[in-house]
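One protein chain is absent from this view; the other protein chains keep their places.
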Amino acid sequence: MDRLKTLLFLISVVILLCFPAYSQTDTPTGLAGDAKPMIESPAGPPSVEAKDTKNDDGSAIDVSWQLSADDQRLVTKYQVLRSKSLAGPFEVAGETTKGQHIYTDNGVKVGESYFYKIAAVYEIKSADSTSVTGTGESQVIGPIKPIAQWFNMRRLNVLIWLLVTCAAILFYIWQAKSGKELYVRKIAGIDAVDDAIGRATEMGRKVFFVPGIQDMDDVATIAAITILGRVARICATNDTMLDVPVSRSLVMVTARESVREAYSKVGRPDAFKEDQVHYVTDDQFGYAAAIDGMVMRDKPAAMFYMGGFFAEALILAETGNNAGAIQIAGTNQPAQIPFFVAACDYTLIGEELFAASAYLEREPKLLGSLKGQDFAKGLFLLAIFVLLILKIFGINLVSIMEIS
Amino acid sequence: MKREIPLIITFVAGVAFVLQYFIPHYPFSRFENIFSDWFAIVGAFAIWLGALSLMKLSLLNISKKSHDWPISLVIIICFLSIVIAGAIDGYHGLNNVPATSFRDPGTNFDWLYQNVYTPLSSTMFAILAFFVASASYRAFRARNTAATLLLFSAFFVMIGRVPVGDYLSGWLPERMQLSHWANWLMAFPNTAGQRAVMIGIALGTVSTSLRIMLGIERSHLEG
Amino acid sequence: MKKYYYWFILIALIIVLILLPKPLIVSPTVSTTLTVLLGLALVVVLVLTLRGHMIGRRTVFLFIGMSLTLPFFMNFQMPIKVSPEVQTLFDAMAKLPSGSKVLAAFDYDPPSAPELQPQAEAFMAYAFKHDLKVIIMGLWPQGPQQANMAIAKVLQQPGIRAKNLRYGVDYVNLGFQSGNEFVIQRMGTSFSGMFPRDIYNTDYDKIPLLNGVENFSNIDFVFNLSAGYPGTVEWVQIAVDRYGVKVGAGNTAVQAPSVYPYLSSHKLTGLAGGMSGAAEFEQATKEIGKANTYILSQSFSHMVVIAFIIIGNAALFVSYRKSKQKGA
Partner (left out) sequence: MDSALIGTWLAALLTLGIMSFIYKDNLYYKVCEAIFIGISAGYWFITYFWDSLYRKAWVGIVHQGDYILLGGVILGAMMLTRLFGKIGWIARWPLAFIVGATAGLKMMVYFTTNAMAQVHGTVNDMMAAFSGGDLYDLIGRLVILIGTVTGLIYFYFSKEHKGVFGGVAKVGTWFLMITFGASFGYTVMSRMSLLLGRIDFLLTDWLKLVK
């Protein structure tokens, strides 16, 4: 037991003695007694390379270097030094941390020549200020001129995909304009409109159409007015009362025209009354509260919400639900779609709203765009499959979809 | 003239940003910078237009003594008070050494921002929480497959994203706990659906932009 | 009851609240009792609903108000697990060496502050403690002001105050510029072009911190707090895809789900979504703040909403069964 203790003691003494020895070789701080800490400079990077940055407007140069031999031991950072002449003076263009060996210098101007060198810097931080204690510089290289390119070759694939997509859209718009019948699939929510109004007719109750709180400059409102035309036509045929509360004066004017036209088309211009389409208020929640009151009073059998909706969607849908109405909604506002799906019987999701309006209106530019987009979707789907199948055979072409 | 020039402006501004993406060389890079700067300035005037139209409308309301004219008066007083406060604070700030900003803590503008603007704007949206709750009880029904799936997914997210989910499912193995379900749902099925919507909207944006730039769509220039 | 009685009740309530002892924290037993009572009340609602009495809107409002208010007085602690998205965000920040330049884009306004302000404070505290240089800007005019509030609060922490951080050297606020995504686009070539001066009208060139900050290539990380447009989507589309900078984001819960595709395609480096994201971010950075207090109320309210959905659907199910039986 005693022998073990002695052994332990001896080992500890040896270890303790080793400590100062280690610290002296390991830390480069000066020896005791010296006024100034001893300076040790790291070796400079052995080689430097500078190249024009490709595919840019000539405002950058890529500088790269080999790490200093002392990278892990002494270097705390590298400084990229730049000058317009070989002799200098050199200014600091940028810094990187140790272990880094590339830097893109964005401080250059197109057309001028530059020289570079890299300094490996060893720095000690003292309490109040930073003092550099040693640098090792590389050789100067240059001159290098940054050049501007006329085409960003890395973006060639984007250009091709974009051209194909745009060409398809324009082609289909042209086709639609020249009178070709373009097929658009049926949309469940629109087919349900007839049934919903039929139910209102049977029950002898009103139909409400709410065109959202956006103005006429919003595409969703324009699509909504198209659908309103269809709804008004069926209401006019069935002799069902249609009520359209509106929150923008411009929308009121347009919607009124659309409804009047629908009534005339089915030969019931006499049944149309101006105040079927009426302005309520521009105010978001005021609008919702007012509709809430109307719905509670009239207990409509069917309610349509089409257009741009925001937070008021929730209040409206709840109100209609409590009145026991069949509800059909459609909006391009992604945040409101969930609430409509949960509270309404049918919901036109995002693009379906536009597809529905193209389907009803058959306006060439909308129909053509829709077909063009479908073409691009098909192309992308095809690309996914082809790329994956090629990959199975060991060919990796996924970079045709890469953007940089 | 009234029609052609706006169409040309639309075309030039749009094409400049498309070409800039592919051509890094001068002058395309410069165009893009100039147009971005202009855009910032025109944007500021557009906001001014909105504010000034509101003032015009409110003044008309007061002069016509329409039924809610006192409300319009409140709007004008509040508008002027914050504008004047901001103008004075900003002007003083320019002369101070070192310069201060009109929105620094302690200015009148900041006082209005903290005690009037912040509570009002926050509460406007906060009351929606009440409506969400009442709609949950009275309107959100699993009336068809779609709505059922939606509500189930919402259930897992709502319970899994707060610690109470793990509190309740703590007895399950790590990978079966509710927070894990929510993470999985968000990372995979949600990403898939969002991606489909995202690609669809992106293509819609491309076609609308193309129509606008080529003048096929010109509804924004009417009225 | 006459109309003005409600006003009396409200004023009396406020007076009572003002007179209550402060701070008011109830014991665990009372907390549990309150929770159980809330649960029982929901059971009563269930029974009423199944019998065909839908309770009124205002009662539902009362429930949600209670579920959010009561937890403030409770002293429950629930362990919070950091989700992978938040962990990614934190790891990216933890990797930054001290002295790194971080661009903090504050793109939100006061309504989103409950969700985003805790993230802003945690981020600022973390950045200051780890000597990250913070450059603040906003695509929303209210953003830089929210940033100032966060900084003012964080600077009160003794550990940070001791650092004697200097404006212009350790952090700088460039303020707001109009132009939405065009601002980001312009910054791709030149920060000083878009922000010729900071909020104090100091010239860009005269600010030491901005020395050598030409464009995104001199920025090590972008932290974006976003409540909508313009925000994270635009930062990813332009700053990441065109200028190759790393962007991590804190989002409002409304926006968060829609940016998940960017996470999956590795365009976005980490995401803290909504209040839960904020609480997790506080956990990850070890800067515990408001979000960790809020999360209990948040949990309660989620439970109440879930309960209401279940109750409503149970009623639907029962009435459906009944009508089927009648039909058969």
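Each chain carries a letter (A, B and C) given by its place in the written order, and its residues are counted from 1.
Quick note on the criterion: a contact is a pair of C-beta atoms (placed from the backbone, for glycine too) under 8 Å apart; a residue touches a chain by one contact, two chains touch by 3 or more.
Since the structure is predicted, the reported quantities are computational estimates derived from the model, not experimental observations.
> Can you list the shown chains that the hidden chain touches?
Taken over the complete structure, the missing chain's partners among displayed chains are A, B, C.
> Touch as defined at the start, partner being the missing chain; which of B:Ile9, B:Leu60 or B:Leu168 qualifies?
B:Ile9
> I'm checking contacts with the chain that's been left out. Which of B:Leu60, B:Met124 or B:Met176 qualifies?
B:Met124
> Tell me which stretches of subunit A touch the chain missing from the display.
Residues of subunit A in touch with the missing chain: 158, 161-162, 165, 183-186, 283, 285-286, 289, 334-335, 337-339, 341-342, 349-352, 355, 370-371, 374, 376-378, 380-381, 383-384, 387-388, 391, 396, 398, 401-403.
> By the contact criterion defined above, which parts of subunit B meet the unshown chain? Give residue numbers in ascending order.
Its contact residues with the unshown chain are 2, 5-7, 9-18, 21, 34-35, 37-56, 68, 71-72, 74-83, 86-87, 90, 101-103, 109, 111-132, 136, 145-147, 149-158, 161-162, 184-203, 205-206, 208-210, 212-213, 220-221.
> Please give every residue of subunit C in contact with the chain that is not shown.
Those residues of subunit C that touch the unshown chain are 14, 17-18, 20, 22-25, 58, 61, 64-65, 68-69, 72-73, 111-115, 141, 175-179, 181-182, 185, 196-197, 201, 234, 236-238, 240-241, 252-254, 256-258, 261-262, 264-267, 273-276, 290, 294, 297-298, 301-302, 305.
One rule holds in what follows: only the chains that are shown with their structure count from here on.
> What are the two chains with the most C-beta pairs touching?
Comparing chain pairs, contacts are most numerous for B-C.
> When the centre of a chain is set as the mean of its C-alpha atoms, what distance in Å lies between subunit A and subunit C?
Taking the mean C-alpha position of each chain, the two centres sit 20 Å apart.
> Hunt down the residues of subunit C that sit against at least two other chains at once, touch-wise.
Within subunit C, residues 189, 258 contact more than one other chain.
> Residues of subunit B that contact two or more other chains, please.
29, 124-125, 132, 134, 138-141, 143, 151, 154, in rising order.
> Contact residues on subunit B for subunit C in the complex?
Interface residues on the subunit B side: 29, 32-33, 35-37, 39-41, 43-44, 47, 93-94, 98-101, 103-105, 110, 113, 117-118, 121-122, 124-126, 129-130, 132-134, 136-143, 151, 154-155, 158-159, 161-164, 166-167, 179, 183, 186-187, 190-191, 194-195, 198.
> Can you name the residues of subunit C that touch subunit A in the complex?
Against subunit A, the touching part of subunit C is residues 97, 189, 212, 214-215, 217-218, 241, 254, 258.
> Please output the residues of subunit C touching subunit B within their complex, sorted ascending.
54-55, 57, 60-61, 63-65, 68, 78-81, 83-85, 109-111, 113-114, 142, 144-145, 148-149, 152, 175, 177-180, 182-183, 185-186, 189-190, 193-194, 199-202, 257-258, 260-261, 263-264, 274, 276, 279, 295, 298-306, 308-309, 311-313, 316
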